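Just one protein chain is left out here, and the rest sit where they should.
Entry: chain A
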Amino acid sequence: MALPKRIIKETERLMAEPVPGISAVPHEDNLRYFDVTIDGPSQSPYEQGTFKLELFLPDDYPMTPPKVRFLTKIYHPNIDKLGRICLDVLKSNWSPALQIRTILLSIQALLGAPNPDDPLANDVAKRWKEDQNAAIQTARDWTTQYAKK
């Protein structure tokens, strides 16, 4: 099946003008399936870590958002144990004007600004609210343990 022009264009641009700290490479045997890495933003507990993700563009993309999941373990109130991400632009606030690039930037921004009031990982969010310093330290420890460059 031919790949829609929109996907080809996005892929070409991701290759030609990559976003600093983010990479997205399609699988040779499935051009809708990308291996992604995102560097943890500086001055966040994820600094110095490189996180692996996977991204898939479903049949009705861009009418529906891409599916994205972390493959690297991460301690974050909006990311659950299976790497699923709670982010408005991946759900109700998706718009076909958004792109792979903008979504990955939003995920990188989410690492820099955890939102424990809209949690996906309830235990993590609870700890984030009760003892933020300890939670941030755990996030740092996990980054060192699982996401070391």
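Here, a contact is a pair of C-beta atoms (placed from the backbone, for glycine too) under 8 Å apart; a residue touches a chain by one contact, two chains touch by 3 or more; residues count from 1.
By definition in this document, contacts and distances are computed from a predicted model.
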Per UniProt, the name of the complex member that is left out, chosen from "ELMO domain-containing protein 2", "GPI alpha-1,4-mannosyltransferase I, catalytic subunit", "Ribosomal RNA-processing protein 43" or "UBC-like protein": "UBC-like protein"
Residue among A:R13, A:K67, A:R101 or A:K126 touching the omitted chain: A:K67
Among A:K9, A:K81 or A:K148, the residue in touch with the chain that has been omitted: A:K81
Hidden partner chain, touching residue among A:L57, A:C86, A:I100 or A:L120: A:L57
Chain A, residues in touch with the chain not shown (by the definition above): 1, 27, 30, 32-33, 54, 56-59, 67, 69, 71, 73, 81-84
